[in-house]
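Heads up, one of the protein chains got dropped from this complex, but the rest are sitting where they should.
For clarity, chains are labelled A, B and C in written order, and residue numbers in each chain start from 1.
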Amino acid sequence: MKNEKAILLISCQDRRGIVAEISHFISTYSGNIIHSDQHNDDTSNTFFMRIEWNLEGFTIPREKISQAFESIALKFKMDWELKFSSKKTKMAIFVSKYDHCLYELLLRNRAGELEADIVQIISNHEDARSIAEYFDIPYEVFKITKETKREQEAREIELLESQGAELIVLARYMQILSPEFGEHFRNRVINIHHSFLPAFIGAKPYHQAYARGVKIIGATCHYVTEDLDQGPIIEQDVSRISHRDTVEDLIIKGKNLEKLVLSRGVKLHLEHKVHVFGNKTVVFD
Amino acid sequence: MKNEKAILLISCQDRRGIVAEISHFISTYSGNIIHSDQHNDDTSNTFFMRIEWNLEGFTIPREKISQAFESIALKFKMDWELKFSSKKTKMAIFVSKYDHCLYELLLRNRAGELEADIVQIISNHEDARSIAEYFDIPYEVFKITKETKREQEAREIELLESQGAELIVLARYMQILSPEFGEHFRNRVINIHHSFLPAFIGAKPYHQAYARGVKIIGATCHYVTEDLDQGPIIEQDVSRISHRDTVEDLIIKGKNLEKLVLSRGVKLHLEHKVHVFGNKTVVFD
Amino acid sequence: MKNEKAILLISCQDRRGIVAEISHFISTYSGNIIHSDQHNDDTSNTFFMRIEWNLEGFTIPREKISQAFESIALKFKMDWELKFSSKKTKMAIFVSKYDHCLYELLLRNRAGELEADIVQIISNHEDARSIAEYFDIPYEVFKITKETKREQEAREIELLESQGAELIVLARYMQILSPEFGEHFRNRVINIHHSFLPAFIGAKPYHQAYARGVKIIGATCHYVTEDLDQGPIIEQDVSRISHRDTVEDLIIKGKNLEKLVLSRGVKLHLEHKVHVFGNKTVVFD
Partner (left out) sequence: MKNEKAILLISCQDRRGIVAEISHFISTYSGNIIHSDQHNDDTSNTFFMRIEWNLEGFTIPREKISQAFESIALKFKMDWELKFSSKKTKMAIFVSKYDHCLYELLLRNRAGELEADIVQIISNHEDARSIAEYFDIPYEVFKITKETKREQEAREIELLESQGAELIVLARYMQILSPEFGEHFRNRVINIHHSFLPAFIGAKPYHQAYARGVKIIGATCHYVTEDLDQGPIIEQDVSRISHRDTVEDLIIKGKNLEKLVLSRGVKLHLEHKVHVFGNKTVVFD
């Protein structure tokens, strides 16, 4: 496979010699490092690395790289993942009625900006079905009520697993997922919250922002955890507003911010540039 | 006085004909409007206006304008203030040990960017005395303890009144003023809070931001009210950070943001561009 | 018509009493001003105004307002336009192969963010036909060669006139329009240039930016004039880049900036907030 690249994502306790050993491994088998980024978290003495090398001329076959790297990983007690650039992540999108984030993801993916294979769209409403059809992606509606939530989520998980979904993106999905759902897809559910977290947690953040009289609104892309709007933040951005903006204006300005911030966060995840680390992230952009 | 301008700041219940009457008043006496800005708050049906006109050729003498305008003000039950561009606001600055905001205000004022006459610097420490001397501004230290706070604040108010201070700027002053102090200078005490409010209220916001793992930090310039960090926001801005930034890095990046945001907020106040309206502001920039 | 508003866009030589006369006109006939913004250009002594009032209760019928205002306009030798909020602007979009700006405009318009009635899409390629069909908008291809340009543009103008197009948006249209075309739709053709003008005029601005080693890229929304990329600027914005970004990365980051900047510029035009003034604009946002 031409231009195929391997990507190692590593974290472990920091020690002398980690970089030397990893880079020696790659160069020994004639790999050429293209990108390498590392970070040392002083407060916890944790080492993070993302290293990407060209597989052209690399003397270990693709399917045996994991096995070959195992001894180094064991020596340093690494948490690690090996990814290949040619392997697109299977992604599912959850949506309710607002469709701006959904369109943004679908259009960017079709334009080749995202490395995703979008396998499923799930909604609690029929509204976005025609969009799914236009982009030729399976669409399934799961109506959610208090009573049916647990059961419906179980069916969603079943569908997602059958489709091989590796990443779930909540594109302004207006239901709160149960902790069990989040646990099932730990660090693999990305949400867009329409505020500059931790300001304006919970419902109707634009109404909250309007009431508080802030001069800037924000959007936050984060992993979902069992605590609402408290998960590790991947990306944030802001837009300036003024007293002239009504709540409706905030909602419109916010929509165009949400879709940007969500897309950037999803792109970073798909390019294997995000380490989750406690309730924070290390983002190698 | 050449190039002298009059500025009217008005708010009242919205009704037909307000603008017509005000602009008619100015044109009748041969005033030429230079800037005019208005806002109608739909939720409360409140009308806000800032109107600035040239006094060259204006046929009412400066000292009689208020009296002449009175009947219009009464008719519409206006809250209103009349300001003159040649009259600099008397400003006092409170500071503790961090001096970056103090320097920024002093330097900008000397460069002519701010329309202030800085009459007094007050601190709870000796540290900034040499700065005050360099800029030739009176400097007074009031040590604050739990026991002496009320008494010391009374002495501060006495000094400020004797100096004619119209605006108090808290330039990273590390003491919380009593509600009585705030009440005495209602809507005339401006603070810089080193976070993007309402995120990270209270102490050590950079430590809070670091712990939460945000990707952007902020600063907020607001009027002081009896509720800590809850007063009307004048101006906010943000800086991008990453996992590489330690708390110390946040503090440095934050300092250079704080001084900008505080200066912009103070400048807007000094140019009579800010209406306080409940817990929000209307800023005519 | 409920909630119908009238909007006056005015420019003329500055004189005393203009605002008084206009606001008196509105209040005399029981109009309630909702927004009013004015600007005085000192260098040319020009007065600009945008004033918007509610027609509910206004005692002049909609169709007679122009006639009633005529005498004031004559007195001050105004350039003026009267617009109504219920009347959507008829807009045509030109596109080539890049479809991100086209989608952004179509989606925002469908979501109600833009006050446009999109009557026609014109392209020099077949590529975007299915998009036009999906949004149910007429699509016409005019192939352009050096030889056929004049003739094809004449046919385009004929089609646009037959559709009543009032505004032409070049959504990354990769042909340069003739001065005659620009003259025909003077101040009514909006282009997005993929650089921070006046830097990187002309072809391949991202390649130019990459070669120069800038740390920020930009996009510029402007009216088209006979001088390439020199027309009045409506809106600009920027994105931060680094040495890690290849030309391809700049193109992707740029695309997502272009669509935002173009949409904002078009929205301002559609809301009648832009005055063209020589080679500059006055934008009442």
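To be clear about the criterion, a residue touches a chain if its C-beta (ideal position, glycine included) is under 8 Å from a C-beta of that chain, and two chains touch if they have at least 3 such contacts.
Values in this document were obtained by computation on a predicted structure and should not be read as measured data.
J.: Touch partners of the unshown chain, restricted to the chains that are shown, please.
T.: By the stated touch criterion, the chain not on view contacts A, B, C.
J.: Looking at A:32, A:86, A:148 or A:162, which residue reaches the missing chain?
T.: A:32
J.: Of the residues listed, C:47, C:185 or C:200, which one is in contact with the missing chain?
T.: C:200
J.: Touching the missing chain, which residues of chain B?
T.: 100, 103, 107, 111, 113, 134, 252, 255-256, 260, 263
J.: For review purposes, identify every residue of chain A that touches the missing chain, sorted by number.
T.: Considering the whole complex, chain A reaches the absent chain at 14, 16-17, 19-21, 23-24, 26-28, 30-38, 40.
J.: Using the document's contact rule, name the residues of chain C that touch the chain not shown here.
T.: Residue positions of chain C that touch the missing chain: 39, 41-42, 196-200, 212-216, 218, 232-238, 242-244, 246, 279-283.
In this section, only the chains that are shown with their structure count from here on.
J.: Based on mean C-alpha positions, I'd like to know which chain lies farthest from chain A.
T.: Taking each chain's C-alpha mean as its centre, the farthest from chain A is B.
J.: Based only on mean CA positions, could you tell me how far chain A sits from chain B in angstrom?
T.: Roughly 42 Å separates the two chain centres.
J.: Roughly how many whole angstrom separate the Cα centroids of chain B and chain C?
T.: So the centroids are 37 Å from each other.
J.: Quick check: what residues of chain B touch more than one other chain, meaning two or more?
T.: none
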